[in-house]
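As you look at this complex, bear in mind that one protein chain is not there, while each of the others sits in place.
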Amino acid sequence: MALRIVGLSPPSQPPRAWWWGFAALFAAFLLTMPIYFDIAVLFSVTNYLVLALLALSMSFLWGYGGMLSFGQTAFFGLGGYTYAVMALNLHETTGAMIVAIVLPMLFAAVLGYFMIYGRISDIYFSVITLVVTLILEKGIRATSGDQYVVGSVRLNGQNGIPTTPALQVPWNPKVQLEIDDVFYLAAILLVLTYVGLRLLLITRFGRILVSIRDNERRSALLGYDTRRYKLLAFVIAAGVAGLGGAMWGVWGNFVGPNMFNLGQAAQVVIWVIVGGKSTLIGPIGGTIAVQYLTDWLGTQGVGQVSLVLGIVLMVMVMLFQQGLLPSVGLIAAMARDALSGARRHRAPP
Amino acid sequence: MDDVAIYAYQIGLSFAIFILISLGLAVIFGMMRVINLAQGEFLMLGAYFCTLITKAGVDLWISFFLAALAVGVFGMIVERVMIRYLYGRILDTLLATWGLSLFLVGGVTTIFGPQSESVAATLGQVTVGAFGISLYNLVVIAFALALLLGTYALWRYTRFGLVVRGTMQNPAMAAALGVNTGLVYTLTFGFGSAITGLAGAVLAPIVGAAPPMGVFFIGKAFITVISAGHLPLLGTISASGLYGVIDGVVAYISSSVIGEMTVLFVAIILLRLLPLGITGRMRRGI
Amino acid sequence: MAFNRREFVKAASGAIVLASAPFVLKRAGIAAEEPIRIGNILDKSGGLNIYSLKQMQALAMTVEEINKAGGLIGRPIELLFYDSQSDNQFNSKYATDAMVKDKVKVIHGGITSSSREVMRPIVDKFKGLLFYNSLYEGGVCDRRHVSTGMVPAQQLAPLIEYMVKEKGGKKGYILAADYNYGHITSKWMQKFIRDHGGEDLAVEFFPLDVTNFAPAISRIQAAKPDVVWSALVGGAHIAFYRQFEATIGKKNMMLASSTYGVGLEQLQLSPEEGDGIVVATSFIDSLPTAKDFIAKFKAFSGDQSYVGEYGEYGARGLLIWAEAVRQANSAEPDAVIEALAKGGVKVNGAGGLYSVDGQTNHTTMDIHLVVGNKSQSFDLIRSFEQRPPSDTQMVCDLNKNPNDAQQYEIKL
Partner (left out) sequence: MSDEIILETRGLEKRFGGVRAIADVSFKLRRGELRCLIGPNGAGKSTFFKMLTAQLKPTSGQILFESKEITRLEAHEIGRRGIGIKNQVPDVYDGLSVRENIWLAASVRARPTLARAKVDEVMARLELEPLADRLVGELAHGQRQWVEFGMVTAREPKVILLDEPTAGMSAEETSRTAALIREANKLATIVVVEHDMQFIRQIARTVTVFHQGAILAEDTMENIQKNQTVKDVYLGKSGRA
C-alpha cells in the first residue's frame, strides 16, 4: 500500500500557501546572501545554483516524466558551448544565451523524436542518452586541431574554450556582469525555473505527464498521445539543462569537454538521488550538499574524493532510496501512523 | 596478402578486446538483469591482481587464473553485501554499482598510488610480410575465444549451467525444486566477475593496470551488452563481432577516434532499429 | 595491508604538512611574524594525479625548508593545498577561493593547459600571480603568469637535431596526444625535423583514453620510418611503449619522445620496454646537481621511488618565486612581478641554473638529453646549457606590452 509521504502532495495539486511562503523565503535568503558572505562564497554558491539547474532538468524529466536520461550533460555541454561560440562570434551575449537554450531544445527534439517515437524502452533510453553525451564528448575532444573553427572561434578540443565571455547587460552591452551580479542572476534563474516547473506540473500538460509516468498504457488507452507529451518534457528539460550549461560558462568563463563526460553525468544522478527525485526542491538541496562536500573534501587532505562520493552513493541507494529529504518525510509519516494508531487503540469504542 | 592478414589481425584483436571486456557484464546482465557499472573496476582489479601476483614471483599464466579467482571471490562478496538487496530494481543496482565503481577507483588509488603498474609478457613477434605482429596479441585473441567456448560449454552442458538458467527463468519454481537460489545468484555473479577479472589480467600485459582504466572500457562494454539483447552469449558474440569489425577496420584506415565514434554511432542506429538488441527477437538460445 | 602511518599520511596529504608547521615555526623563531600565504592547486585525485602527487610533496618540502631556515623575508610561509580533482571546475573554484577568501600571494599549480587557462583569467582579475610548473606548448604572454617548465623550442631543438643528425633518423613518424599540447608540439617536431633535412611521414593524434595502439603500430610498420616521435600523454598512452616493444621493438626502429618520463612512465614499464627511448628533459634524478634534492625528498616523503621532472617542478617553482620575493623584498604580487620583469631572478636548482626571462616570464634552463636504461631510469647523453624559451620570445614581449594577457599559438 502506498504510504503517503508527509509534505509530499501529488504534483497535480496547486501549491499550498506554505509552499509559496517557502519559495519566497528561499528566494529572499538567496538574494540577501551577498550581505552576509564574501565574494568567494558567492562564487562557489553560484556554481551550486547553476548546477542545480542541471539537477532540476534531470529531476523534472526523471521524477515527473519517468524518463531517466543519463545524458542531460549532453544538453548542458551543448548549451555551454553554444553560448561560448555564439558570444565570441557575435560579441553579444543576450542572443547567445537565447540560442544556448534553443539549440539544445532543437537537438533534444530530434533525438527525442528518434527515441520516443521509436518506442525505445526505459533502460535503453538511459543508455542511448549516455552514449550521445559520450559521443559529443569524444567529438569535442577531437577538435584540438586548428582546422576546427566555428566562425572565428577555435573549439580547442580537450582544452575547451577558456575565453568564454562574461554576460553583458542586455540593454547596455558595455556593462559586464561581475561575480555578485552573476550570483543574483543565477539565483533568480534558479528560483524562476523551480517555480516555473512546479507550476507547469499543475497545468493540463503537467498532469498528463505525471499520469504517463504513473501508467503510460492507461494514458494511451484514454486517448493521449503519450509520445508527444514525453517529447515535450524531454525538450523542456533540455532547455533547462542548456540554460544551466550556458550559465556555467558564464560562471567560470570556461566551457570544456568535461561538461559532457561520464563523471559529470554521474554527478547529476548522484545529486538527484541524494535529494530525492520525487520533489523538485530535493535535487536542488542534493546538488548543494554534494557539491559542497566535494569542494570541502578537496581542501581537507582526506585523500581520494571519489572514495567518499562512492560511499555516499552506495549508502544513499541502499538505505535512503527516496533521497534524503523525502526520507525525512517518510520517517515522519511512519511516526505519524504509529502515533495515530496508538491513539486509536487508546480511544474509547 | 599482407593486407588481408593485417586486416584479419586488426579485426581479430578488436573483436577479442570487445569480447573480453563485455563477456562478464553480459553474463551478469543477461542472466541476472543486473547492470554492474563497476564492471570496469572489476577489470581493473583483475589487472592489479595479475601484476601483484606476478611481482610476487608467480608465473604469469598462473597469475591469470589466480587473478580471476580473486576477482570472482570479490564479486561474490559484493553480491552478498549489496546486489542481493537490489534485485528487480535495475536502476538502483546501476546506481549502487556506480558508487562501488567510484569507491574502488578511490580505494585503489589510495593503496597503490595513481601510476600504472605493469607486467611484461614479451613473447616476441611473428612476421607477416612487412608487418610484425605481437605474439602476445595473438594469445589474447585465443584467450577471448577460449573464454567464449568455456562459458558456452559451462552454460550448455553442465548441471550448474542448467540450474542457473532454470533459476534465472523462474526463481520460484527453482526454489520449489530445492535449488538454493540465493547461492545460484551469488555463484553466477561470482562467475561473471571472475571472467571479468581474467579479462583484466589478460589485458594487463598490453594496457597495464591503472586506477582509471575501468572508465576506458566500461562505455564500450555497456554498449556491447545492451546491443546484444537478452541472449548473453550469442548476443555478445554478434555485437562484439559487429563492433570489432567496424572498430578494427575504421581505426586502421582512419584513426582510433573515428573508429570509436563510428562504433557509438552504429550502436545508436542499431538500438533504434532493434530496440531490444540484436537477439531481441530470438526466443531460444543462450 | 600494513601501512607505515607516518609515511602514508605524508604521502596522502599536503594539509598534514601544515599541521606540523607551528612546531617548526616556533623552533625557527619566526612564528610571531605574519605568515605569507601561498596556495597550491594540483590534482591529488582523478586521472591527472600521476603528475601531481610528487610535485605537491616537493612543494610542501621546500616550504618547510624555507621555514626551518628562518622563513622568507623574515616571515613564515603558510601553504594551503587545494585538490582540483582533475576537473577544471575545481581549478576555477579554488583559484577564486585562494584569491578572494584565503588571499594568497601566489598560486602554484595547474597541470594541463586547460586548467592553467581556467585559472589565469581569475588570477588576472584579482591581480594575483600564477606559477605554472609544468612543461607545456608555449606562447602564454601574461605578466601575472610565470612558466617554470620547458617549452618546445627548448626541448625539441636539441633532441631532434641529435636524432636526425647524429643517429641518422631522417624519416620520422609522429604520434601525439589529441589536445593542444600534442597538436602544437607535433608542429614543432615537423618543423625541426624538416629544418635538419629530415622527413615527417605522418602525424597521428590519439585521444587520452586510447589504449589499443595495434592499428597505429601496423600503420607505422607500413610506413617504415627511422624514428617514431612520441608526444603521448597520460596513463592510457603508456600502453603504446609496451605494444611498440612487443611488436616492432627498439632494435628495429628508434623511439624518441617529448613526454616520456614526465608521468614516471619508465617505472611503469618493464626495463626492456623503457630501455633506449631518447628524451630531452630539464631534470632527471641522476644529475650531479640533483643529489641533495633527491636525498631530501626521499627522506621527506618516505617514498624511495624515482622522483622525476614533475616532482622537481614543485621545488623549482617555489624556489624561483621565493628568490623573486627576496629581490622585491615583498611578497605582494605586483612587487614580485616587477622583480621578475627586471630579469635578474636566478636560482641554482636541482636541474641546473634557472633564470626567469623578464620579457616572457618563461624560464631559461639547462636541457638534458637522456636515454632510458635497463634499470628503469635514465642515462645522461649530454646537457645543453641555458636554453632560452625562444619560441615564446618570438611572439611575446611583456616589457613592451605589459598588459598583454593571451596565449599565442606560434605559426610555423
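Just so it is clear, A, B and C label the chains in written order, and each chain counts residues from 1 on its own.
By definition in this document, contacts are C-beta pairs under 8 Å (C-beta built on N, C-alpha and C of every residue); 3 or more make two chains touch, one makes a residue touch a chain.
Everything numeric here is computed off the predicted structure, so don't read it as measured data.
Touch, as defined at the top, links the missing chain to these shown chains in the whole complex: A. The omitted chain makes contact with just one of the residues A:V149, A:L222 or A:A335: A:L222.
If you put the hidden chain back, the residue from A:V85, A:A186, A:I208 or A:I284 that touches it is A:I208. Taking the whole complex into account, subunit A touches the unshown chain at residues 1-2, 4, 10, 12, 204, 207-208, 210-211, 214-215, 217-226.
Convention: only the chains that are shown with their structure count from here on.
Averaged C-alpha coordinates put the centre of subunit A at 38 Å from the centre of subunit C. Separating the centre of subunit A from that of subunit B, both taken as means of CA atoms, is a distance of 33 Å. Shared interface positions of subunit C, i.e. residues touching 2 or more other chains, are given as 12, 45-46, 178, 205, 207. Shared interface positions of subunit A, i.e. residues touching 2 or more other chains, are given as 138, 141-142, 303-306. The touching residues of subunit C, when paired with subunit B in their complex, are 1, 12, 45-47, 49-50, 53, 178, 204-207, 209-212, 214-216, 218-219, 221-222, 224, 235-236, 238-239, 242-243, 245-249, 252, 263-264, 267-270, 272-273. Put simply, subunit C touches subunit A in their complex at residues 12-16, 44-46, 80-85, 87-90, 92-94, 96-97, 99-102, 112-114, 117-118, 120-122, 178-180, 182-183, 205, 207-208, 409.
Against subunit C, the residues of subunit B that register as touching in their complex are 6, 9-10, 13-14, 17, 106, 109-111, 113-123, 125, 130-137, 205-208, 210, 212-213, 215-216, 248, 251-252, 255-257, 259-260.
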